[in-house]
Each structure stands twice: as structure tokens, then as C-alpha cells.
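Take a look at the structure below.
Every protein chain except one is present and positioned as in the full complex.
Letters A, B and C mark the chains as written, and numbering starts fresh at 1 in each.
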Amino acid sequence: MTLRLYMAQRITALVMAPLVLMHIAVMIYAIQGGLSSAEILGRTQGSILWFAFYGTFVVAVSIHAAIGLRTVLSEWAGLRGTALNAVAWAILALLLILGMQAVYGVTAT
Amino acid sequence: MRHGHRTHTLWIAYLLHRISGVALALFLPAHFWVLSYALNAPQKLDGFLHWAETPIVKLAEFGLVFLLSVHMLGGLRLMALEFLPWTSGQKTAAASAVAASTFLAGIFLLRAI
Amino acid sequence: MPKEQQMSVSVWRGGATGAFQSFDVKMEDNQTVLDVVAWIQQYADPTLSYRYACRVGMCGSCAMMVNGVPRWTCRTHVNKVLKDGHMEIGPLRNLPVIKDLATDMDPFFDKWIAAEGLHHPTQTRDDPIETIDPANAARVEINAGIECINCSVCYAACDTVAGNPDYLGPAALQRAWSVYNDSKDANKQAILDAVSGVGGCHNCHSQGSCAVHCPNDLNPMNAIAGLKRETARNFFKRRT
């Protein structure tokens, strides 16, 4: 872990903190009376704000988790060097793709 | 006895943070996958959400929110420890992070049921 | 005195691979773990290898794993570690084992130097000794870590070291932090660079085992946090 990875992980963590709080708050509010796709979509579809909210979240979490898993894989699975970096990039790509798909799914009209 | 060096609060806080982080990271793709049905196959999502009403899944969700808040508060604790020049009180911080996350997740669970 | 009491002591024999061997040792008042090890070598098994020098907690060469906990053995009273008449003594963790209880401490010291844990002079022996306010904040920060005896106990306690062979470890980083705070040091940037690489301070997860086990009650975790702060601050400075 170098300074750059560290900064990226800490900054994304700080960005996520309010978003996570918000997300949990919304969930607590939303689950009253059960969830339905219509309800979710009704809230989020077409909203630039929600797009920005979840978009930021996805980018941040992807970077954050990729770096985090990279550390865990290196310390607990002994992965080093190129293999380690390749796996980390792959995780980042996977999360970004899946995450953006989801954001698109809930916010596009 | 072989790992006696680990039996203290800060180490346990570290382990909790790591386990919650990894668990979240493993859950995340699944979460995204389900949500991405929203547009192209809303009925599937509804089916899923219906399934999500079952108590066992409720409990799992409680666990998830718990993990998320454990991880977040643990992370905030860690960053406070790194960036604010503290000298003591770290154990208290670790403990209160866990307490607060339980509280948060508890509310979530109560609302959910 | 009560009638003679024995304890059973399991001692690591071999190198990286090996096994514990059990010895019966007579209990005495005021006995330290090092005394037990020395007794075994002197009276029970002359082939046992271990290391010590000062025998009073100053040189940091006698550290071993006692019941899975890293400790300075010359200052650890047997009563403190004996459990049901038994204890287990192994070579210090996270270092290559030379033989039995003696480890190769070179990696520990190589990292100490790699972390730039040494003074970079700005002055010479021809200059007068600088006036330094002992209460000044930097000096106080330095003093907090200065009594390190490089015993490697913290290094053995740290699971990040165990998982990441590049990690410089708590003692080296703590020393780098002291040097960094020295108003007389010439090369602070070199220190920040040295602790920002692959094995640098950012690997530390604040596990805190270093601080919990340091026999001199030092707190390398705090020192490392200091380095994280300074490197982070510098990260933005250099970008603007």
C-alpha cells in the first residue's frame, strides 16, 4: 500500500460516509410498508440528483473496495506484484460496471 | 494461547473492520446485480423484493446494515485516530463505534419488522 | 519454603521447521523466563541456542514468544506467564529463525535503515551544541518514542508485518517519526518518501498490538499516525 492508494481509500471513505448515512436513512424510511420496484423507481427514475448520489457512491465504493480487497488479498492470500494489481483492477472494473448498470437501472427513464 | 498477542480491543476492532469490509465487498456485486433489473425486468425485482420479506432475509438485511454501520463507524474511528492526534481513548472509540452501529442497525431492524 | 516445585516448559527446537520439546525446570523465587532458558541450556540440554546480552532490559536481544506473546524474557518474571505450571517459549515471530530461540534480526534493522531511521546531519562537530527548548512540541513528540531498545517485540506482535514482508514495521516507522521531528535533521523529505512506498506507514491498520506489547510502554501506533498525517498533508502540498 502506497501513499496514493492510501489517500484514495481514505478520500473515498470520507466521501461515502455521508452517502451511507443518507442511504441508510432512506432505507429506514422506505421499508415502512414494504418495498416494491414501482416505489423505488418512482422515487429515483429521472432524477439527476439521485443519479449523482448513487453515481458518486458507486465510483467511490468501487475504488474503496478494490483497494481494500487488494490489501486483504495481499496480506491474507499472499498475492504480490503484478498479480495483485491485476486482480485489484479487475475488481474495480467489475464493481464499476455492475454498479453503473444498477444506477442506470434505477434512474434512467 | 498461540495467538495471545491479539487479545486486546484495538486488534478486535481491526478484525471487525476487515471482516465487515470484505463481507460488504462480497455482497456489493449481488446488490448491484439485483438493482440493475429495475429497468429491464421490474417484475424480477419485485419477485426479489417479495422474497426479501421473509424473516430470514430480513435478519440477513439487518446483518448487512449492521456490517455497513460497523464498517463505517469503525472506519471513521480509524481515520480520527490517524488524523486527529489522539493519545488515549481509542479503546472507548472502538467500543462506542460498535455500540452505535448496533443501535443504528437495531432501528433498521425494528422498522423493518 | 514450600516443597520443591517444578514447572513444565515447552521450548522450540529447530529452525523454520521444528517442534516443541518439553523440559521440567525447578521453580525458584525471582526467576525470569531468560533464567529458565539459560538453566535448560546450562543443566538440561547444552545444545539449546538463544540470545541475550544485558539481562536488564536495555539491549533488546532476548525477546521471545512466551505463550504466544512476544516479550523481553530477561525482565519477565516467571509468575507472570506461568499457566497451570506450564509455559511455552518460542523464537520471536516474524523473523527468520537461526536455531531454536535465536532469530536473525537483520530484516528488522534493514527496515530501520530503509525507513531513513537515522540522523541526517546539518551540523558538524565544530559547531556548538544547539539550544533546544525541552518543552517544545516537536521535542516532546520525539521523547515519546526515544527509549526504544529495538527489541523487535512490536515487530513480532504486528499482524501486518506477518502478512506483508515489505512492511517496515512499527519500530522503524516510530524511529523515522522521531527523526522527522528533529529540528536538526537535514532530509525530512527523504524520510517522508521512505515511509510512503510499498512497505510504508500506510500499511498500518492501527492494530495497536505494537503499543500493547512494547515492554517500554512506547506507542509506535501514534508515531505511525503522525507519519500518515504528515505524508497526507504533503500529498496535497506537492500537488498544488
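The rule is simple: contacts are C-beta pairs under 8 Å (C-beta built on N, C-alpha and C of every residue); 3 or more make two chains touch, one makes a residue touch a chain.
As a working rule, contacts and distances are computed from a predicted model.
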Protein that the absent chain corresponds to, by UniProt name, given "ABC transporter permease", "ATP-binding cassette domain-containing protein", "Multisubunit potassium/proton antiporter, PhaD subunit (TC 2.A.63.1.1)" or "Fumarate reductase flavoprotein subunit": "Fumarate reductase flavoprotein subunit"
In the full complex, displayed partners of the excluded chain: C
Selected from C:69, C:87 or C:142 as touching the chain missing from the view: C:142
Option touching the unshown chain, where C:6, C:22, C:79 or C:189 are the choices: C:79
Missing-chain contacts mapped onto chain C: 28-32, 34-35, 38-39, 41-43, 46-61, 74-77, 79, 98-100, 102, 105-106, 109, 112-113, 117-119, 121-135, 142-143, 146-150, 175, 179, 182, 184-185
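Please note the rule applied: only the chains that are shown with their structure count from here on.
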Chain A and chain B, separation of their C-alpha mean positions in angstrom: 14
Intercentroid distance (Cα basis), chain C paired with chain B, Å: 34
Chain B, residues touching no fewer than two other chains: 18, 82
Chain C: positions in contact with at least two other chains: 159, 228, 232
Chain C-touching residues of chain B, taken from the complex the two chains share: 1-6, 8-11, 14, 17-18, 78, 81-83, 85-87, 90
Contact footprint of chain B on chain C as seen in their complex: 67-70, 83, 88, 93, 156-157, 159, 205-209, 211-213, 219, 221-222, 225-226, 228-229, 232
Contact footprint of chain A on chain B as seen in their complex: 18, 21-22, 24-25, 28-29, 31-40, 42-43, 45-46, 49, 52-53, 65, 68-69, 72, 75-76, 79, 82, 104, 107-108, 111-112
